[in-house]
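All protein chains but one are shown at their positions in the complex.
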């Protein structure tokens, strides 16, 4: 499906760029920057595929690695230009989320997983994109994926064709993500304890 | 085996609660808390299963995920109540350790591993439960699992029925764990070098 491939490409690029930007801010050299770009782009999807007993998606299609390398070089050479385009990157990231969710959900359902397993697998690629803590403390990032994955699973159960359910689920993820970015929506926190932090 | 299922359930719940408590102390939102609860409860077992070439244990039994979600919500809503019951949680955790060790050892031996491999696989679920550094610096946590796994492997070699070896090995793990908690037993440390810490 051409649309899926396009959004997948934009999302992979956005993930790689975000990994590379993080590396620059940590003062890493060109190699560290490249590794972090590649890991951010393909790490989560690799774990998802391995859990499903499949070979990682980039084993027989080196375009993911090469695209990540290109993103790393662009950030290395054009750091200031890239940071100025951060809004565009957030858009790429959002459309990528839509694609990643649908791809993950499809693979999970092909392996015969139920609703809960499908949702978990659909969000792994986003959750594990390099810097979990940041993701976890930010906006309703993965909630968008969860809703999209649940919807996709539900539509499939009612035998809706993937030609319809795929774009619909992707669109839902993308719209929720962009709305949450725009309105800075967040989830509630548990009341922090008064006593100083201590491990159990 | 009913006993195994019961202890497995209590242990999973205890692991999920401990992950959720950690999330609250780090100021994470409801989503971060949920993710950390689920990862702490099923992360280590997932890695163990993937290394064995099996599908993760929660793929076709969503009760593990749902139980972890319940634990997350309980911690979120009843933080103060839960922390007051921390001794009970340590008991749950100890009985869970017994179950996890026996389950891991059984799977490893089904895959034809020897004593060393069986012991390593039997302790992975405990070792990788979310916050390794804390585990590593605390009481004789994994030592209990190692002794239980070694015993279980040895009994199996002498063709002792699992109806006997399973409860015996579980009991040994649980008793060692509870005794070490009660008496604050620890392992020796290497003499710390006098020079300031430096990476090799």
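The letters A and B name the chains in turn, as written, and every chain counts its residues from 1.
Please note the rule applied: contacts are C-beta pairs under 8 Å (C-beta built on N, C-alpha and C of every residue); 3 or more make two chains touch, one makes a residue touch a chain.
Please read all numbers here as calculations on a predicted model, not as lab measurements.
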Out of A:65, A:115 or A:175, point to the residue that touches the absent chain in the complete complex. A:65
Just one of B:4, B:30, B:51 or B:69 touches the chain that is missing; which is it? B:51
What chain A residues would touch the chain not displayed? 18, 21-22, 24-25, 27-33, 35-36, 38, 46, 50, 53, 55-56, 58-60, 62, 65-66, 75-76, 79-80, 83, 86, 89, 131, 134
Logged for chain B, residues touching the omitted partner chain are 50-53, 111-117, 120, 127, 132, 136-137, 140, 142-143, 186-193, 197-200
